[in-house]
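Here it is, the structure, as C-alpha cells.
One chain of protein is taken out of this complex; the other chains stay put.
Coming up: subunit A.
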Amino acid sequence: MYPALPTVCVMALATRTVRRPSPLATLWRSTVGKKTVMAVTGVIMLLFLVVHMLGNLKIFFGSTDFNGYAHWLRTIGEPALHYSWFLWITRVVLAASVALHAVSAYQLSRRDLAARPTAYAHRRPRASYATRTMRWGGVILGLFIVWHLLDLTTLTVNPRGEAGHPYQNVVADFRNWYADVVYIVAMLALGLHVRHGFWSAAQTLGANNARRDSALKFTANALALVLTAGFIAVPVSVMTGVVS
C-alpha cells in the first residue's frame, strides 16, 4: 500500500492560498481592529466637539447671533438638502459613532479584565490619571450625552424649554446650580478622556512614531484644555452674569 499518500494530500492543501475573511470582518474580530473602530469614531466625535465648542462661543455675541447660528445650522446644504437634513445626517453619524465606540469599548474591556483573572497582591499606581479613568470616564460621558440631549435638544428637562430659542434655554438652564455641576463635571471628564484618547487614537491608527510622539501628546493636551475651557466658559459666564 501507499501510506505516504494522505500526507501528500495534506501538504498540498496546506500550501494552498488561505482565504481570508473580508477586511471588515478581520477588523471587527481582532482587538487591533476594534481599537481602530474606537479610534476612527473617537476622531469623528472629536471633530464634532471642536465645531460644537466654537459654535457655543457665539453665545458671547448675544441672543440674536446665537439663535441665528442655531437656525443656520438647519439650513446648511440648502437647496440640495432640505431644511434640517444636514443636522439629521450629523446626528445619525454621531449616534452611530457613539454606539460603535461604546460597544467596542465594552467588548474590549470585558476581554481585558478576563486576561488578568488573578490580581497582583502588591498593587501600585499605574499609568496617568487620564489613562486609568478612560472606562468610567466614558460611562460618565455617555450618561451626560443622554442628559444633555434631554436638556437642550428635546428640551424635556430644560427649565424653560422653548424651541427655537436656544440662547434663552441655555441661560435658564445654567441659572440652576445642579445643571452647572453636571455640566462642569462632565466637561472635566471630557478633557481627561480626550487627553488620553487623542494620543491613543494616533497610536492605534499607526500615525505615531518616535519623532511625532511629543507633538501628538502636546496636541492631545492642547485639545483637552481648549475643549474643556471652551465648553465650561458658557455655564461660568451665566453663573457670573456675563451672559444673561
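Here are some notes:
Simple rule for what comes next: a residue touches a chain if its C-beta (ideal position, glycine included) is under 8 Å from a C-beta of that chain, and two chains touch if they have at least 3 such contacts; residues count from 1.
In the analysis below, contacts and distances are computed from a predicted model.
When the unshown chain is looked up in UniProt, the name that turns up among "Na+/H+ antiporter subunit G", "Peptide/nickel transport system ATP-binding protein", "Acetate uptake transporter" or "Succinate dehydrogenase/fumarate reductase iron-sulfur subunit" is "Succinate dehydrogenase/fumarate reductase iron-sulfur subunit". Set against the missing chain, the residues A:Leu47, A:Val181 or A:Ala207 yield one that touches it, A:Ala207.
Contact with the omitted chain, checked across A:Leu81, A:Leu108 or A:Ile184, is made by A:Leu108. Within subunit A, the residues in touch with the undisplayed chain are 17-18, 20, 23, 26-27, 29-36, 108, 111-124, 126-127, 131, 134, 196, 199-200, 202-210, 213.
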